[in-house]
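With one protein chain removed, the remaining protein chains of the complex are shown where they sit.
The letters A and B name the chains in turn, as written, and every chain counts its residues from 1.
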Amino acid sequence: MEKRATFSNLWLAAALVAPQLLLVFVFFYWPSGEALYWAFTLEPPFGGSNQWVGFLNFSTVFSDAKYWASVRVSLIFALVATVLSLAIAVLLALFVDRRLPGHQVYKFTYFLPYALAAPAVGLAFRFIFAPDAGFVSAINRAFPDLWNPALDGVDALALIIMAQAWKMAGYNFVFFLAALQSIPRTLVEAGAMDGASVLRRMRDIQLPLIAPTLFFLIVINITDSFVDSFGIVDITTGGGPARATDLMVYKIYSDGFQGKDYSLAAAQSIVLMLLVVALTFVQFRFVERRIHYT
Amino acid sequence: MIERTPVLDAVTHAVLISGLLLLLMPLWIVFVAASHDFQTVNQVPMPLWPGNHLLENLSLAWERGNFDRVMLNSLIVAVGVTVGKIVIAALSAFSIVYFSYRLRMVIFWMIFITLMLPLEVRIVPTYAVAADALRPFQATLDVLGIPLDLPEWNLLNTYSGLILPLIATATGTFLYRQFFLTVPDELTEAAKMDGAGPIRFFLEVLMPLSKTNMAALATIMFVWSWNQYLWPLLVVTDHQNFATATMQLQKIVPGPAFGEPPIWNVAMAANLIVLAPPVLVTILLQRWFVRGLISTDK
Partner (left out) sequence: MAEIAIRNVRKTYGKLQVVHGVDLAIGAGEFVVILGPSGCGKSTLLRMIAGLEAITAGEIAIGGEVVNKREPRERGCAMVFQNYALYPHMTVAENIGYALKVAGLAKAERTARVAAVAASIGLTDFLDRKPGQLSGGQRQRVAMGRAMIREPKVFLYDEPLSNLDARLRVAMRVEIRKLHQRLGTTTLFVTHDQVEAMTLADRIVVMNAGKVEQVGTPQEVYGRPESLFVAGFIGTPGLNLLPGTLDPAAGVVHLEGGRRLAYDRQRWAGAPAGRVLAGFRAEVARLVRPGQGLDASYEFAEELGASRLLHGSLGGTVVVVSVADGRMLQPGETFGIEVAPSEVHLFDAETGRRLPGEARPSSRQSVPVLEAV
């Protein structure tokens, strides 16, 4: 899309866009370029400038079982948290959209979890799901040692999945409800005239019509789980126990800043970048489609 | 809506109330835990009704977390990011949409691509740049063979270091662009006929029209920047002076000694303090927040 009415002062145009370009150059393009540089070079042990090592860093990363464990955990985390939070959100949105008395209350409270910082969510869930205090500990009273995220890797992963799903459910709800409300009422009414019951209408009319939103949210949720999960992991489990919650972002952080191995961290960053970029491409294609819909 | 049978209405209410419990329970538990003393909070099962130690815990947490200082820091960062974003994004979107020059699409894509890679995935090199923000320019000068020495500009432990990298994304630019494209061309032409130049048009026509978008963007950016965690964790080593609120959460969890339970009541009080500003903002400005969420697509 282009404007028919434009201005022609080019110096002004350049000056207006300059601050953004400078910021983007310094904090986006340069670092991204440098990540590439580091990923393909190594710092010699006795000083001097970095040396080109080709795909050595990548092969180091890929031959490390810990890395693959981290990838596996990240994928499980992404998929389960996404499915969980989308399912909760779409269910709530469908029922809020029935617009019974009081539905406004839900509309304005369900998105609250998303306003919380990831570490705040992490801290809350760490307490709620603590094995010896808090809310869930009562389970251990009944069944001793059933639940202990500090020792049991599966429990720990479940904990961060629940925290992530909880945080994103509010966000997803907002989008689902907006999508549902943009469906013309007459369509649902036509479904009712055709004899479809409430649940049937949800399945046959409303869900298919919000499919684009669903698709968009899947991508957003997976991306977020790769990125914003750092705060949750750092506060709840610190990647443990025994690397059971060592998500990719967290591993990059610990390799790069605690292990001080920039080249290894950079190679992992590149892989994560490619993953996120691939997801974003899928999303752009979809956004493109969505524009045609409206 | 159609088909209001009592049974279906009951099911609907049941689903919605369970949803409310599910989504608000964690917040409630944080609040309850923050209002009890150390012994009570560690009871199993914990009480579900607030006690009367809330203020005491809050003030203890406030003191331990150095919240006098860190809340101010977080506020400075959040406001800085919000204002910077709103201004810079509006200017660049105006340039991209309302001027026609050959590089326009190139520049648009250069900015747009930044949406793809959040700060977290390029954290390592971004951190390296923050140690000397002028290094990219110095390196460019060196490559071009220009013998000019720029001073070092270290952003670690500065507000600029906390703020600037967070502004360097396309979120707002994209939002403004989408909005500007919906502004009718005739309005621009009418302004031209009335004798207004680009700056005047921007300030007196475009900006007043963008008010709702600006409010939505501001709400989102405030919450987003307040909640930043990884970046401040890296860029701040001088915790006494530059730590932000979210960073304090990490410090406040560990228990007093090995084997003893953490002081949950104070930790939850600290959590309340940290989560209160963004939650209040979203409650008070929920209209803008929801609108901002949907229109920025993050």
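Miscellaneous remarks
Keep in mind that, in the parts below, a contact is a pair of C-beta atoms (placed from the backbone, for glycine too) under 8 Å apart; a residue touches a chain by one contact, two chains touch by 3 or more.
Predicted model only: the values in this text are computed from it and were never measured.
When the whole complex is considered, the residue among B:Glu63, B:Glu152, B:Asp194 or B:Asp238 that touches the unshown chain is B:Asp194. In the full complex, chain B touches the omitted chain through residues 184, 186-187, 189-196, 200, 204-205, 208-209, 211.
By our rule, only the chains that are shown with their structure count from here on.
If each chain is reduced to the centroid of its CA atoms, chain A and chain B end up 15 Å from each other. Partner chain B is touched in their complex by these residues of chain A: 1-10, 12-14, 16-17, 19-21, 23-32, 34-35, 38, 88, 91-92, 95-96, 98-100, 102-103, 106, 108-128, 130, 132-135, 137-138, 140-141, 166, 169-171, 174-175, 178, 188-189, 192, 197-198, 216, 220, 223-224, 226-228, 230-231, 234-235, 249, 252-253, 256-257, 262, 265-266, 269, 272-273, 276-277, 280, 287. On chain B, the positions that touch chain A within their shared complex are 1-4, 8-9, 12-13, 15-16, 19-20, 22-24, 26-27, 29-30, 33, 41-46, 88-89, 91-92, 94-101, 107, 110-111, 114-118, 120-129, 133, 135-137, 164-165, 167-170, 173, 180-181, 185-186, 188-189, 192, 197-199, 201, 223, 226-230, 233-234, 246, 249-250, 253, 261-262, 264, 267-268, 271, 274-275, 278-279, 281-283, 286, 289-290, 293-294, 297-298.
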